[in-house]
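Just one protein chain is left out here, and the rest sit where they should.
In this document, chain identifiers A, B and C correspond to the written order of the chains, with residue numbering beginning at 1 in each.
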Amino acid sequence: MIIIMHPEATPFEIDNVVAEVETKGWQTHLSHDSGQTIIGLQGAGQPLDPFYLGQMPGVEDTMAITQKFKLTSRAFRPEDTTFHIGQVTIGTDQLAVIAGPCSVESRAQLLETAHAVKEAGATFLRGGAYKPRSSPYSFQGLGEAGLELLAEAREATGLPVVTEVMSPTRVALVAVYADVLQIGARNMQNFDLLNAVGQAQKPVLLKRGMSATIEDLLMAAEYILSHGNNQVMLCERGIRTFDNKYTRNTFDVNAIPLMKELTHLPIVADPSHAIGVRRHVQAITLAGVAAGADGLIIETHPNPDQAVSDGDQSLTLPQFSELMQQVRAMAQAVGRTV
Amino acid sequence: MIIIMHPEATPFEIDNVVAEVETKGWQTHLSHDSGQTIIGLQGAGQPLDPFYLGQMPGVEDTMAITQKFKLTSRAFRPEDTTFHIGQVTIGTDQLAVIAGPCSVESRAQLLETAHAVKEAGATFLRGGAYKPRSSPYSFQGLGEAGLELLAEAREATGLPVVTEVMSPTRVALVAVYADVLQIGARNMQNFDLLNAVGQAQKPVLLKRGMSATIEDLLMAAEYILSHGNNQVMLCERGIRTFDNKYTRNTFDVNAIPLMKELTHLPIVADPSHAIGVRRHVQAITLAGVAAGADGLIIETHPNPDQAVSDGDQSLTLPQFSELMQQVRAMAQAVGRTV
Amino acid sequence: MIIIMHPEATPFEIDNVVAEVETKGWQTHLSHDSGQTIIGLQGAGQPLDPFYLGQMPGVEDTMAITQKFKLTSRAFRPEDTTFHIGQVTIGTDQLAVIAGPCSVESRAQLLETAHAVKEAGATFLRGGAYKPRSSPYSFQGLGEAGLELLAEAREATGLPVVTEVMSPTRVALVAVYADVLQIGARNMQNFDLLNAVGQAQKPVLLKRGMSATIEDLLMAAEYILSHGNNQVMLCERGIRTFDNKYTRNTFDVNAIPLMKELTHLPIVADPSHAIGVRRHVQAITLAGVAAGADGLIIETHPNPDQAVSDGDQSLTLPQFSELMQQVRAMAQAVGRTV
Partner (left out) sequence: MIIIMHPEATPFEIDNVVAEVETKGWQTHLSHDSGQTIIGLQGAGQPLDPFYLGQMPGVEDTMAITQKFKLTSRAFRPEDTTFHIGQVTIGTDQLAVIAGPCSVESRAQLLETAHAVKEAGATFLRGGAYKPRSSPYSFQGLGEAGLELLAEAREATGLPVVTEVMSPTRVALVAVYADVLQIGARNMQNFDLLNAVGQAQKPVLLKRGMSATIEDLLMAAEYILSHGNNQVMLCERGIRTFDNKYTRNTFDVNAIPLMKELTHLPIVADPSHAIGVRRHVQAITLAGVAAGADGLIIETHPNPDQAVSDGDQSLTLPQFSELMQQVRAMAQAVGRTV
C-alpha cells in the first residue's frame, strides 16, 4: 500500500501517519512526487483500514499496489508521464530522436555529426565522454574534455545533450554539461549511482541491463523516482540470448508494448545496440516505432569504420538522414510525428 | 563447394562428375533444384580446380559456399524465392496473411472463423488437427476429422489451408487435405519428418524451434530443400529467454532482417506465439511487418476464452478485422500490399 | 486428481468410476502402472468428494496431485523407481555407467571400444546407428547395419546396449536390437515418438531438450509413463545459454538434486555433451556424481580425432579407464558404488 499526502500536508501530519502505520508493525519509506509526499509501506504488519487512513489529517488518498514497483507503475499514475527538455517534450505523440557518436572523439567529429543529425531531424545529440569498456586497455573516453565538446555542440545546434555517467562521484560534474544523464546497461543495478541521479533532479535515460528482466528495470527506475525525480526514460537496447552469431544482442521488441502497459514512463528504443550490425539498424528502428516506442537512440558517425568504439553499428551521416525519411513515414502510419 | 549440372545433363555425365570428385577424396550429396541436379561436396578431400570441373560435360557452374547451409543460402540463389499456393503468390510484395484457430474444435467454430478472416482480408486459413501438447492429458486434436473440416472450410471460402503434421507416418494423409504442411517448433529438428515433407513436394511452413539459432533453422530448411522441395516458408515465432514473467516468449525481430539477408526463402512472423498475450499481438504484428516479414500467421477464434488451446493469445474475430486495417497502413508505409 | 484402481478392479468398476466423474464435467485419461489402472482427471468439472470416490467399488485410493506431471511425480510414487536391464539394476546405490562411441562406425571400432569400456567398469554400451545431424550432408549413421554391430558387441561383452531411435516407424526395429531406447534431445517433444516408446515397454533413456525446462522434461516422461512404461531414465546433457564460446553447452547440475526431489525416476548425467570439451569431461563427470546422479553416459572412442561425430568431446579408451578410477573414489565419497 502507498499513502499519498496532500500537497499542503504539514510535517506534523506526515509524522502522524507514519507513526500510525509503524504502530501496526509496518516499515515506511517516504518519497516525493510533484510536490506531494508518498508514504510507502513495507514488511508484514497488521491489516490496515484504508478508510480510516484516508480520513487522517493531511491524507489525500491511499492505493493498494500489488506490484513491487510502485511509483513507476501505471496503477500509481495512469496517464503517460511527459517532461520538457529544452524545446522538446518527451512522452508525447512526437518521437524523440537521439543521435550521435558512441564516443566523443574530437571537436571536428562531434560538430560535424551534430550539425548533420540536427539537419536530418534529430532532436537530441548523444555522445560518450566516459565510456564503460569491457577491457581496461580500450579507449575510456575523453572525460571532461568530451563534456566540454558536447556543450559546445549544443551551443552550435541547439540540440540538448545526452551523455553517460558511470559513477556517483561524477554525477555533479556531468550534470553541469548534460541535459540528460544516461545510465548504461552495465550500471542498471548500480544502486548508488541510481540514488545519485535520482537526487540530481535531472532527466535520466536508463538503459536496460543485458539480462535484466522488465521487472528489474522498473525496480531500477523506482530507485530514481523514489527521490522525487520522475523525469526518467526507459531504454530497450537488446538482451543477451543464446544466439549471437550474426547479431550483437536480441532486440526485445515485446518489451515495448509490455512496458507501455506497466509504467507511465516514456520508452526509448536503441536499435544500434539491439542488433549491432549497421545494415540492419533500419529494420529494427522501424520495428521499434511500429511497436510503440516514444523515442529512438541511434549511433551515427561521420566515418564509422574509423570510430574508436561501436563502429560496426554506427550509421553514416547520409544513412541516418535516409533513415529519418523512413521514420517519418512509419511514425505517420502509427499516428505519431517526428 | 557445390556443382550445378545443366538441366539436360545426362545421368552418365552426372556419374562422371561424382566419380571425379570422389577420386579426390570428397563425399558427394545429390539434390535437385528446378530440374537441375546439384552435387554437394562434403568432407576434406584434395583441392579441386573449379575451372577444370566447370569444363566437364554437363556441368553448368560451380560455387564455393562457405556457409553450412547451401541450397538455402542467398549465395546459392540471390533472388527471392516465390511460389504459388492457390491464388496467392508467396514471397512477393504482397503480404501473406494466415489466420484461424490454434485447434480445429468444431465445424461451427472453424467455418465462422474462416468466413470472418476471409472477409477481413486473410489469404490463408490455419487450424490444428494434430496438436503437439506438453501434457499427454491435454486435448490432442480432432485428427482426420479435423482435416476434413479444414477441407470443407477451404471449399466454402477459397482460402488455402495450413495445418501441422507431427509424424512422418502421417505426412501422406495430411498432404491430401492441406495446402501447406506446417512443422511445429518442437519438431524443427525431427529430421525424419523434415525428410518426409521434403519428399512430399508440398509447400511447407517451418517454425523456428524455441531455442534454435538462425543457423539451426536454415539447416533444418536445408533438409527439405535437399529433396528438391523449395517451397518453404520460415517462421519466427518467439524464442525462449530468461524473461517470461509477462510474456510467453521473446519475439526475435532481429531474425527477420537477418534471415532476409542469409536466405532467399520467404519469412513469416507469428506474433501470437511470440508474445502470447492477446492485447499485445497488435504491436508485435506491426513490428514484424515493419522489420520486413513476408507474411503473418495469427491465431483467431470466435470465443478465445472458451478455446481448448492458446486462448490467451487468440484474437477475437472483430479484433482480427481491426488489426487488418492497421496492417494495411503499415504495409503501405514499407512499400507493400496485403 | 488421480484415482488409483485396485489391481483386481473389473472393467465394469473402472467404467463406473469414469462415468461418475464425467457426469460431474471432468474428462478422464486412463493409464496403467504396475498392473493397476490410473484414472487421471482433466478439465474443470464440479468439485469431487474424495471420500465418496474412495468408497466406490474397485477404487484403491485417490490422490490430489497439484503438479502437471502425475505418474512421474514423487507425490504419486515416493520411493525411487528401480528396474533391471540384463544384470544391472538401475536406480540403486550402484551407478550405471554407459560408455561407447557417438556413432557406430565399424565393427573394429565398436568391438575395441566395447571390450575396453567393459574392462574399465562400464555397465552399458552406447553407440548411435541412427544419428540426428543438424546438416543433411553429415553422416547419418549406419542404420540397421549399426544395430547388428551393437548386438554383436553385446554378445561379445555381455554389456546391454543403449541406442537412439529417431522415428516412431523404427521403434519396433530398434527394439529388436537394443536394451534401452534412447530419445535424443532434439526429439524430447516428438510426442508421436514418445507414445511409440511408451507402448514398446522397453527401458528408455530420455534426454533433456537443449532448452527444455525441468517441467517440460517431466511432462515428456509423463507421455511414456502414461502407457504403463515406467522404465524411464532422465538424462541431463547440458542446456543452451548465452555463453558458448569455450564450451558446447552449460551443464545444469542444479537439475540433478531438483529432479531427484520432483520425480522417482533415475537421473543420468551426460558430461560429454554437457561441456563438449574432452579435457573437461572429467571435472563434470565428478560433479554429476557428487550432485547425486544415478548414472553416467560418456562418449568414448579408440581414436577421437578420427571420429565421424563428436570427436572433440570423446575420451580415448585410456582416458575413460582413468576416469573410472576417479568415479569410484567419488562414488565412495557420496556413499555409492560403481
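Please note the rule applied: a residue touches a chain if its C-beta (ideal position, glycine included) is under 8 Å from a C-beta of that chain, and two chains touch if they have at least 3 such contacts.
Since the structure is predicted, the reported quantities are computational estimates derived from the model, not experimental observations.
Only one of C:D252, C:D270 or C:D294 touches the absent chain when the whole complex is considered: C:D252. Only one residue in the set A:S211, A:T316 or A:Q332 touches the chain that does not appear here, and it is A:S211.
From the options B:H227, B:R240 or B:K260, the residue with contact to the unseen chain in the full assembly is B:R240. Within subunit B, the residues in touch with the undisplayed chain are 211, 240-242, 244. In the full complex, subunit A touches the hidden chain at residues 29, 40, 42, 68, 70, 132-138, 166-169, 186-187, 189-193, 210-211, 216, 219-220, 222-223, 226, 240.
Within the entire complex, the positions of subunit C that touch the omitted partner chain are 211, 213-215, 239, 241-243, 245-247, 249-254, 256-258, 261-262, 274-275, 277, 279-280, 282-284, 286-292, 329-330, 332-334.
Everything that follows uses one rule, which is that only the chains that are shown with their structure count from here on.
Distances between chain centres, each the mean of the C-alpha atoms, put A farthest from subunit B.
Subunit B and subunit C, compared by their mean Cα positions, are separated by 32 Å. Looking at subunit C, residues 211, 240 sit in touch with two or more other chains.
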